[in-house]
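Dumping the structure here so I can ask a few things about it.
The complex appears here minus one protein chain, its other protein chains still in place.
Showing chain A:
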Amino acid sequence: MTGAQGAADGEALPVGGAMRVMGAETEYGIHAPSAPSANATMMSARVVQAYAQVTRQRAAGGAETRWDYTDEEPLHDARGWTVDRGAAHPTQLTDQPPVLDAEAVALAYGREELELDGQDESGTLLMNMVLGNGARLYVDHAHPEYSSPEVTNPRDAVAWDAAGDLVGLAAVRRLAADPTLPPVNLYKNNTDNKSVSYGSHENYLMPRSVPFGDIVRGLTPFFVSRQVVCGAGRLGIGQDSSAPGFQISQRADFFEAEVGLETTIRRPIINTRDEPHATADKYRRLHVIIGDANLSQVSNYLKFGTTALVLSLIEAGLAPKIEVYEPVAALKTVSHDTSLTAKLRLLDGRRVTALDLQWIYHEAAAKLAQDTGVGDTVDGDGHTHEVLERWASVLTQLDSDRAAAATSVEWLAKLSLLDGYRQRDGLEWNDARLGLVDLQWADIRPEKGLYYRLLSRNRMQRVVDDSAIAAAVAHPPADTRAFFRGKCISSFGKDVVGASWDSVIFDVPGYGRLQRVPTREPLRGTKALTGALFERYREAAPFLGELLGHNSTPPAA
């Protein structure tokens, strides 16, 4: 064992299973059908703005919540070096606030497009919000992105990621009700099927003491194969969908390297961005870019849960000793084989299917969970047992009962729907109606999104109930620092001028300067540690006074 997270302060999660500090980032596809040439960055900003209006946060704060970029280090490579800024692709410079003025938009997307959009509103657009549930909602290049608050387990990961879909839905509704603006649709998918992909990333906290090489070796065969459980399904083969057909993953065809720092070009299976957003000598934040955005709750749950289990194996030095021959090609082979029978070559000469690989990892994870006790149904950590059970159940169904698997595995649910159309109407794979089914699967409006139509007929299984997701829109998780961040926004929003994953910045009347509260331990700032403090104060000044150990009155300015 390499030690528990946050152990120094006594807040540690059980080691060896599926519990871990984790979070999701989702970039939504954005489209205004009535204004197809509208600028995507401006539309994304309108989404953020609309949500600010829904929550009235802006009215309370008087301005957007600025992102605090102090600790962002997007060019730090986990392999031990830093990329020179001049050598980096401009999209890698994520530590600079996006200034959306007309000139920046023109530089990025061409002046003509800006003129097409018509309105010169760029000076007033809202680009970033920190939400009362601890999440961040912002404009990432040309997409609205919801980054979930930090949670400690896969069930909460599903709830707070799905909460992002409700945040987006609230913004979409608001824009649809505004007669002066074109309605905007948001899609929880990862490609426009015309050569462009946008990401949904996962983040996992790990002890820095784990060698990065172990992470690469332990994760690569797992990432090549886990899409059979959590792929979202995609119509078309190749980045530009030039070959007709259906494949398991939205993202597989966009990956071109095994390991690397980039996220927008030459995408690697293992991303090495090393921004811990926490105490840097203790933690690494593993930034996973290979996943599909999931609407299916079971696929999403297993995406986070099984990956957390495999990271526990790696930390324990017990990851299966397997190496896949040419993993980038193998990733595509798996994605393009919906029969799940394709054999991958291992470097030791064995030939195995993606399901075989998943079972190898399952067996190792189940053994570790048993040895550490975290998988026990009664005395375990309350999560690992369920992840292992659901994982085994889905793998078994994928092998022997695909109709049952289609109620939980997203790509298979989508494929079943497409097959229904193909059979009823005799459609070829390249028929536009199938393309529309693939796209509209991911529309986040429940009346239009085809995933939601299946969900409403109980054709898709749930992991969390609707009330838990609705609660996650308004409230932060109780057991991470996201609690502190979210409560600062909801309780003292007008006095918070900036925030980030590891800080909240106050501008309180009476204090002579800004007060930056660092939150570098992800398992502190919890409800247990700070809940009573929030209960005690209605005003930020005395709250800060007690928190920072000042007298209860602010110092003279």
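In this section, a contact is a pair of C-beta atoms (placed from the backbone, for glycine too) under 8 Å apart; a residue touches a chain by one contact, two chains touch by 3 or more; residues count from 1.
Simple rule for what comes next: contacts and distances are computed from a predicted model.
The chain absent from the displayed complex carries the UniProt protein name "Prokaryotic ubiquitin-like protein Pup", chosen from "Na(+)-translocating NADH-quinone reductase subunit D", "Acetolactate synthase small subunit", "Prokaryotic ubiquitin-like protein Pup" or "Response regulator".
Contact with the chain not shown here comes from a single listed residue; of A:A87, A:A432 or A:A532, that residue is A:A432.
The chain that is not drawn here is touched, among residues A:R20, A:R46 or A:H143, by A:H143. Of the residues in chain A, those that touch the hidden partner chain are 27, 29-31, 33, 36, 40-41, 54-57, 59-61, 91, 109, 131-133, 140-143, 166-167, 169-170, 173, 187, 191-194, 196-199, 201, 263-264, 289, 403, 407, 416-417, 420-421, 424, 432-433, 435-437, 439-440, 446-448, 450, 452-459, 461-462, 464-467, 469-470, 473-475, 489-491, 493-494.
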